[in-house]
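Note that this complex is displayed minus one protein chain, with the remaining chains in position.
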Amino acid sequence: MRQSPASPATFDRAAQPAWSARLGALLRRSWSLVTLNRKVMLGSGIVGFFILVAIFGPLFVTQDPLKYTYDLVAPPSPAHLLGTNQGGQDVFSQLVVGTRSSLGWSFVAGLIVMAISVTIGLVSGYFGGFIDDVFSVITNVFLVIPSLPLAIVAVQYFNRSTFTVALVVALTNWPWGARVLRAQTLSMRSREFITAAKASGERTWRIIFFEIFPNQISIVAASFITTTIQVLLAVAGLEFLGFGDQATISWGIMLNSAYTGSALFQGAWWWFAPPGICIALLGSGLALLNFGIDEIADPRLRLKARRAPRGKAATA
Amino acid sequence: MTDASPLLDVRHLSVDYHSDNGTVHAVTDVSFTLHRGEILGIAGESGCGKSTLAYAITQLLGPLAEISAGEMLYYGAGRPHPVASREPCSPSAMERGRAASKADQREQRTQPALSDLPSPSADGEQGSREATGGLGVGPSALPSPSADGVGPLGVGPAPVDILRLSPRRLRALRWSELAIVFQSAMNALNPVMTIGTQIMDVLRAHRPAMTRAQRQDRAAELLRLVGIAPERLKSYPHELSGGMRQRAAIAIALALLPPIIIMDEPTTALDVVVQREILNEIVQLRDQLHFALIFITHDLSLLLELADTIAIMYAGRIVEQGAQRDLYRHPRHPYSYGLLNAFPTLTGEQHAMYGIPGTPPDLRQPPAGCAFHDRCPLAFSACTAKLPVLQPWPVATTQTVACHLYNPRLHATPPTTAEIAASYAALAEGRTSR
Partner (left out) sequence: MRHLIRRLSIYVLAIWAAVTLNFFLPRLAPGNPAEAVFTRLSQQGPVSPNTLHALEIEFGVNTTDPLWVQYLKYLNNLLHGNLGVSTFYFPNSVSAVIAQNIRWTLVLLSVSVLLSFTLGSLIGVFMAWKRGSALDSILSSLMTFFYSILFPWLALLAAYFLGYVLGWFPFADGYNTRLTPGWSPDFILSAAYHAILPALTIIVSTVAGWMLTMRNSMITTLSEDYVLMARAKGLSTARVMFAYAARNAILPSVTGFAIALSAVVGGQLLVETVFSYPGIGFALFQAIQSQDYALADGILLLVIIATVVLNFIADLLYAVLDPRVRQERSA
């Protein structure tokens, strides 16, 4: 497998740092970018907060979110920070506990989308030819299928669960990422370091996933985040209208109970507003991350740069 | 052939880019004077700030760039353009000029068919413009002085600082006084607009009195002038070949017969044959139309054929400047010499070619002293400590050079061209033997 040291390919290869080193450098660079870009900073702050709440929040909730009390539709008070709903259940503890379901499913779907779009995009971009043609057609077909109506109908035939919705949304949302990744891979296929890797006999899947993939992190991240937002909204939207699993607690289910219980028309804003605001906040955090990534990938979008004093730059 | 009067005076211009990882000092303390009808060539390696300079002069710098110092005085406003004042670019005049220059190309350079003597009276200008349909160029194309209270670009020969113009006056100055041709015509032409519309856009903005038919005629005539069939008016940029696109870009630049045209590597993206055709075209057009030209390239050999004056840039500064002849015979700055020898000359003259070792410095942190010191074969102790400034050399000539070798207090005897050559040769030997 190893070629003679004199081979130019091996020589080039040696000049290229190993993929692990490159990935490490990339991560280090990402970290410095996270702190450099204001949008990424704010976005990761918001998303990080909700992730912490999802993981640890339920441990700190003292009230059983499902427990019925006689405090019906009570406004916020020290006992019930965000008041209660029609069943006298504590809105605040529902909000905290519901974070886990809302966020969890979104991330799961985002991961599914990421897996599909990376596989299809990289494989079809790398191999080209017939495989590419077939995948391109499939991608383009899926691209026009609207996910929400399909999810609604799927919920009807299968069980009314968040899982179904997340799955359908994931299955209809991968084409965008796949298309962008394909184009990127196509243009990267002929770069020197790929040619060098090929010449040195590296296995195809290794080239695809360890040489090409690390260079596309920003697109992959963008597609992951976009899907996460979409699933968050789709799931919440469907749960809002009653297509969710009523036995669970999530922001969408909370909204559904507020909707069917005419929370707003009773003036119970504390019951209706918080889940919607949380969804929009989490979504904004994710969107900010996405916009920040765009700015990092395309420097032209950066408006004002930090004015580093002379001399400081060299250390970077 | 240049008329001695200055047209554009750039003084101590500095431009910085404030980028994420530091401030790039892309242009530092650049001064030069462009005269009427002169071709000023600016050469330097990639990244030395040539385009930045062009964008600064045309006021096209992006939001991250800042002109941190300097002024740019434009003297053109008070004086009518020589050709325009005589015969404001009537089709016949242009055709005649073209035919004449075709007939006898080389002679044209020293004996233009149309006189470029200083301007005649304003009356004559007025009269001929009316006679030929008002296509004239010159101050009257700008908003009239009375409209503003003050002359839009100053009255008489008093210069205006382009950097301090109000947006409105800047807009009036643009293209009618100062046009630019970009490196890649593919990118410089709007992909969704026909060539014709892109020419006529200029006329519509600056010659509101022209009728549609007149604009159409003028656009067709401009295309003919640069050697494109007028039917191409209806073509989109992607339907033209690379050379044709660049010609079209030049036609657009000529639309208002500006006294100054800046060309930023106008032929770099083209193959050698087309490059040659376009260069010839540019020389002819200049001889007919007498615009002053700032020609930017990294290929110094092009400038030796084309330019009257040459400025060499390195790391954002002009390191040597002089008449084409002087610079060619005696490049004084070691960098100029290196650049000159990096390309085979088109005259076929034989000389040993040694590239300049190393790469240009990071403009976020230009090296102390002479920015060239880490690549210079003749560098000595003073070079790392002290910044060399442009000084005439030989004394009392127009050639200026920024190098300590020519400072008697730092270096006893300035090197001859042969000595510079020898130093490069020695450097090359040293490298290969190692």
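Each chain gets a letter, A and B, in the order it is written, and its residues are counted from 1.
Keep in mind that, in the parts below, a residue touches a chain if its C-beta (ideal position, glycine included) is under 8 Å from a C-beta of that chain, and two chains touch if they have at least 3 such contacts.
Keep in mind it's a predicted model, so treat the numbers as computed, not measured.
Taking every chain of the complex into account, the chain not shown here touches A, B.
Of B:46, B:190, B:241 or B:416, it is B:190 that touches the chain left out of the display.
Touching the missing chain, out of A:40, A:53, A:114 or A:155, is residue A:155. Think of the hidden chain as still there; on chain B it touches residues 55, 58, 60, 62-63, 170-176, 178-180, 182-184, 187-193, 201-202, 205-206, 236, 238-239, 249, 252. By the touch rule set out above, chain A reaches the unshown chain at residues 137, 140-141, 143-150, 152-159, 172, 176, 229-230, 232-234, 236-237, 240-243, 255, 259, 264-265, 272, 275-276, 279-284, 286-288, 291, 294, 298, 300-301, 303-304.
Just so it is clear, only the chains that are shown with their structure count from here on.
Between the Cα centres of chain A and chain B there is a gap of 51 Å.
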